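Excluded from the complex is one protein chain; the other protein chains are retained at their positions.
For clarity, chains are labelled A, B and C in written order, and residue numbers in each chain start from 1.
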Amino acid sequence: MHEFSAQVGPAAFRIGSQWRSPVDQLAALYADYPKPEIPDFSVRLEAVSMLRRFIRPSVMIEGDYMLPDAAPLPLAQALLAAEMGMNLQMALGWRRHLLLHASAVEKDGKALIMTGASGSGKSTLSALLGQSGWRFMGDEFVLLDLESGAAVPFPRLISLKNEAIAAMEAQADAARFGPLMEGTPKGNIRHLMPPVDAIARMAEPAKPALLLFPRYGHNWAVRDVAPGETFMRMTQASTNYVALGEAGFTAMTRFIKTTPARAIDYQSGAEAVSLAEGLWEQLA
Amino acid sequence: MDQDNTENGTKTGADKLTGPTSRRALMLGAAAASAVITVRPALAQTAGSVLNCQIPVPGPHGSGMNIAADGRLVAPDTPGSFTATGQKYTGEQVKAALRGRSLPGTTYEQNRAYMNYIRRLQAGQSGFTCYASLQMPR
Amino acid sequence: MSGAEPLYRADTTDAMLVEPLDGLTLIYHRRSGVTHMVVEPVPQILAAMGEDALTLDQLLTRLSKDFDLGDAVEAKAVLAARIDELVDLGLVDKLDGQDA
Partner (left out) sequence: MSCDAMLLVDALREPATTRALDANDWTALIAMARAEQLIGTLAERLKSESVPPKVAEILAEARINADYQRRSALWEAECAARALSDYPGKVVLMKGTAYVAADLKAGEGRHIGDLDVLVAREDLPQVEALLLSKGGWEWVKEDAYDDAYYRDHMHELPPLIHKERDRMIDVHHTILPLTARPSPDAAGMLANAQLIDSNLTVRAEPVEARNRSESRPSTSSARTETLCVLSPTDMVIHCTAHMIADGDLAGGLRNLWDFHCLTTQFAESDPDFWPQLSARAARHQLLPAVQCAARLSLRLYGTTIPQTWGRKKLADAYFVRRLTARDGWGRPTRKVTRLAFYIRSHWLRMPPLMLARHLWTKWRKG
């Protein structure tokens, strides 16, 4: 088994692979991240069968925590499999913070948190803001401290999809991109290493100051979101809210009550960045 | 007791000394309309159970009224508003509309008004539970 | 037992965390670990019940001290439906009636 490990925010992962290539790719992309002594989670990339290790190799994601019915991916997409495996460990296993399926950036010690359905652009938006004066905190999960309510970064590799790939290729250092994976179940995917500063400061939390529900592909618009709707949406955007019980309830209600929320519709990344910055000036 | 205090009903409702003249009307709603939504674990909510529900536009509480562009219920003769017949949309149709498709049989403007109406649904109104269940991130 | 009316009793107040949220009320029920989002009249019903076991009529009387319930027959029907809902969720216990 080829082995790789890295620490992302408060969580450390080790990845075991029956093939060498995914581990080499991971090692290159996670070069800036610290190596843990003891990982929190184990993820394994395994061949569907002995034969499929060599002939049309197919990668099964396994690990400490798994969902049934996971479909295998071709070896060329093993990097995606590893990322999915790590996300799954967080979604199913993490209980140390209230976990929100959201992206976040930071300025002046305050966090702008963005959440929405797949395709809403929350990931791209956090990457764009991370290139323009904000500290990138994460594009997939935001962790809320159960005691203080602070947002704790989880700056894993940024997972760029489809049109977002070209948009970010125009902005970020070419050396920080992973291989382009075409035709994955989520379309084309290319990973981008977060800015060096984002990784160096990944232990630094920020106070939630604004929550946005971005939606890509609609005319420019800003809407108020009622706290009740925000609450429902956030509980559904959290895979551990119910498991955390009272601590989760307390953290979630505090977050909803103290963080202004807006829904924004936008047609382009530039439009979204200016919308977000405008609302930040006004509300944060 | 003024209206602004109603949300504190749990803590203060029973203790308030209010004479019959100052009693406010309790919003009882209809017997058939649920007054409770229960939070379900996000991962346990399977697509199947999400997609079987439906949302009427408008629900019984707004029958006979029009829907304004921002989704509010307005009088039928309000300029710029859209008629609505209580047509029911499935969770799947609304989910697609949330992703940018139009609700079946609607014009662009009408679709936006209807979707705004759905977004404004409150607990207890027909369709809210369905809408809330569509808010799953994946 | 034929004429006995059922009694209802809410779970104790420290069994629930109640958070008003802009017209809605969030209730975290400690024993089940479940969160409910409720609207009027549910918080008012729970407050009126306190920790006592009440018949529907007794509850109606308590509520009408604070609120105008409109038509009494209609109010009782709605109240019965709300109480059934709360019993199903385990926030209110339905006790066997006692012959008075």
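Quick note on the criterion: a contact is a pair of C-beta atoms (placed from the backbone, for glycine too) under 8 Å apart; a residue touches a chain by one contact, two chains touch by 3 or more.
A quick note: this is a predicted structure, and the numbers were derived from the prediction, not measured.
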Contacting the left-out chain in the complete assembly, out of A:Asp64, A:Glu169 or A:Glu204: A:Asp64
Of C:Thr13, C:Ser32 or C:Thr55, the residue in touch with the unshown chain: C:Ser32
From A:Trp94, A:Phe136 or A:Phe249, residue that would touch the chain that is not displayed: A:Trp94
Chain not shown, touching residues in subunit C: 1, 31-34, 88, 90, 93-96
Residues of subunit B (touch criterion as defined above) contacting the omitted chain: 38, 40-41, 44-46
Subunit A residues that touch the omitted chain in the full complex: 1, 12, 14, 16, 36-40, 42, 44, 62, 64-65, 93-96, 242-245, 247
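To be clear about the criterion, only the chains that are shown with their structure count from here on.
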Reference subunit B; chain at largest CA-centroid distance: A
Pair joined by more contacting C-beta pairs (B-C or A-B): B-C
Whole-Å gap between the CA centroids of subunit A and subunit B: 31
Shared-contact residues (touching 2 or more other chains) in subunit B: 37, 39, 122-123
Residues of subunit A touching at least two other chains: 226, 228, 232, 235, 242
Subunit B-facing residues of subunit C, complex: 18, 20-25, 34-44, 46-48, 50, 62-70, 74-75, 77-82, 85-86, 89
Subunit A to subunit C touching residues, read off their complex: 226-228, 231-232, 235, 242, 245-246, 249-250, 253, 256-257
Touching residues on subunit B, where the partner in the complex is subunit C: 6-14, 16, 18, 23-32, 34-39, 122-124
